[in-house]
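Encoded as structure tokens, the structure appears first; notes follow it.
With one protein chain removed, the remaining protein chains of the complex are shown where they sit.
First chain written, first letter: the chains are A, B and C, and each begins at residue 1.
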């Protein structure tokens, strides 16, 4: 992970760590904080705790997002302090709805300059964000909303498994990871498990991201904690709840970063420092395989 | 099948039987011929043998397509006779490239009036089809191609399995079936195997079409022959090769329809008339299942 | 004393709005409870869809977020978020959407973005998430919020999710496919839109007085001539 971040994430980059509740790569976020990257443009539908931590750590110049809360548990207070002008540094905001962010990744993955959607009429979002514009249908004359393509410098995707070439398989919630990866100049895949190419080839319909677009593969078990990895471990809801209290107090948040991010060398130490995470280990709900014969 | 076609396919309808080489529902095409539907607007990327048969049978008023050949084996002569003005009836043509047809289904599935794509510059296709137009990007000012949404009256999808509600799972080549189904007013799913809902729920990432958009589920083993169903049976290439000779001679083609379509009551009789198809039965190449636990 | 809480009353009222077999875009919290109640009683075939991509979810535990793994295990389908918003929501396949927020105004517009000005907010809220498009595309929406004048101002500070008369005109004038908020379910009463789009008091919970409801909104609330009365939630289920 250290090398992958050093090689592919640079100061000033537009960075995407995607994953909708599921498979959020905190391991990559923590390594970016440890390497003290600055002036990043952070993009995610839901900034979640990972970007709240990176904002407090001073990595971010700008945030591109659509829902900045602590899912089911409260606020992202580092984000709020910055947005309410009570934070240390300035944070530029570029705001959409979920559909708008998804559409931006779709345009990026198709290498089109924009994506059309029927959205935003009657809302104040276009007034708040001049990049939400309109396009006229050449067949009906109807006016639709349009958002610009998002083509990040680097996208980091966490997944259950990949082979050494980066052919990556994901199951459970898929979010916008495929679109974000195809939209990106560089792609880092972080997996719970490195598997032989034969495992991927045995079930090609499960492959979400082809190795041909992947620049680095990192093996990092528990790399998505406190979010989850279907079939590997559950979401650490207690930590999400605790975050409300930690992030509300900048001093407490700094102490958290010192102890769990700067204070550890890598993910293995983080897991140990967290007192082990075995209680989150997933139970078994195996699906049967299908026949690819002919 | 008889009831599903009688209920959902009417004279003059815009009909889609999709499936790119894989899972082409000949069983539905034959039933439509048996019920002597007329003035249909037939849409498919590759008309294939199924539409060549329907054209010869007089079901079609218009063909919307992007590649009208006999994959790997020659011509669709009923189509060619009509297109070259040598056929009995008239056949209107609306022609795109594969990407254009895919884009039309994407627009239809998203209920947008058009879909943008970077295509057709330098070709004679826009001159041949006035529905290939241009749209201007509201961000870059760039001119892109645009095609109109395709929203069929009925789409027929063949699949390996579905539950009684029509929750449908497909593996192997996916073509544009999902997009065509979501774009359609009515959806008929034809499956090799009817399974219990628990089978679908055991592997939800395999579901391509949700039951909420399905109007009829038909169980029709071998329903895709002479095309194939991954994991069930192989493509009957000998028949595709033989079609060159059958379709070249209208009399021969009529005899084929009399014998294998009008001359049989249903799919079971077709299979028997074909002398059994066991030689095409798929071998076993089982994929391992994954864990959905948490 | 009533043997039920306002939350139970709101849940039961929301559940009663859901028809069997309908496709519902679910949020966590009270809407999730309402859907589970409806499935356990009069609507066993309700189809729950979450913006996270889980379709036909049957969570074995109370989901703590709309991306809870329990929503995936045993669901009918998992699809990408591009499919959720394009093939389901924008396609018009969602019959009911649930909405809530810090502010709901007299026309059913909802604010989940900022209190104060957008550039210098006194309180920065999470933002739209999928709420803007749900408000626009769901065939109808149910708004759930507790009555108090701060939560029900005459005008919201920011329109995140458009109601019946939003920025620039009515839903029809703006070309919104969905019918908008057909009911605003509060802890004391139900508000419904008059033909001109303004919310009016339509039905009271047992034992609630009209002036209590009027005191809970920041504008002179219209009161319908015929006021409905909502039954208390049954104790079974």
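We adopt the following convention: a residue touches a chain if its C-beta (ideal position, glycine included) is under 8 Å from a C-beta of that chain, and two chains touch if they have at least 3 such contacts.
Quick caveat: nothing in here was measured; it's all calculated off a predicted structure.
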**OP:** Specify the shown partners of the omitted chain in the complete complex.
**Re:** A, B
Original post:
Which of these touches the unseen chain: B:161, B:178, B:201 or B:225?
Top reply: B:178
Subject >> Residue among B:119, B:163, B:203 or B:220 touching the omitted chain >> reply: B:119
Subject >> Selected residue (touches chain absent from view) among A:239, A:260 or A:294 >> reply: A:294
Subject >> Footprint left on chain A by the chain that the document does not show >> reply: 109-112, 167, 178-179, 182, 197, 200-202, 204-205, 207, 210-213, 292-294
Original post:
Please identify, in ascending order, the residues of chain B that touch the omitted chain?
Top reply: 20-22, 45-46, 65-69, 71-73, 75, 79-80, 83-85, 95-99, 102-103, 105-106, 117-125, 127-128, 142, 171-176, 178-179, 228, 230, 234-235, 237, 240, 282, 285
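The definition used in the following text is that only the chains that are shown with their structure count from here on.
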Original post:
Which chain would you call central, comparing Cα centres to the global Cα centre?
Top reply: A
Original post:
Compared with chain A, which chain's mean CA position is the farthest off?
Top reply: B
Original post:
Per the centroid of Cα atoms for each chain, what is the distance between chain A and chain B, given in Å?
Top reply: 37
Original post:
Taking each chain's centre as the mean of its CA atoms, how far is chain A from chain C in angstrom?
Top reply: 28
Subject >> Whole-Å gap between the CA centroids of chain B and chain C >> reply: 40
**OP:** Give me the residues of chain A that touch two or more other chains.
**Re:** 117-118, 142, 171-172, 174, 228, 230, 234-235, 282, 285
**OP:** Mark out which residues of chain C touch at least two other chains, giving numbers and ranges.
**Re:** 54, 69, 72-74, 78-79, 86, 90
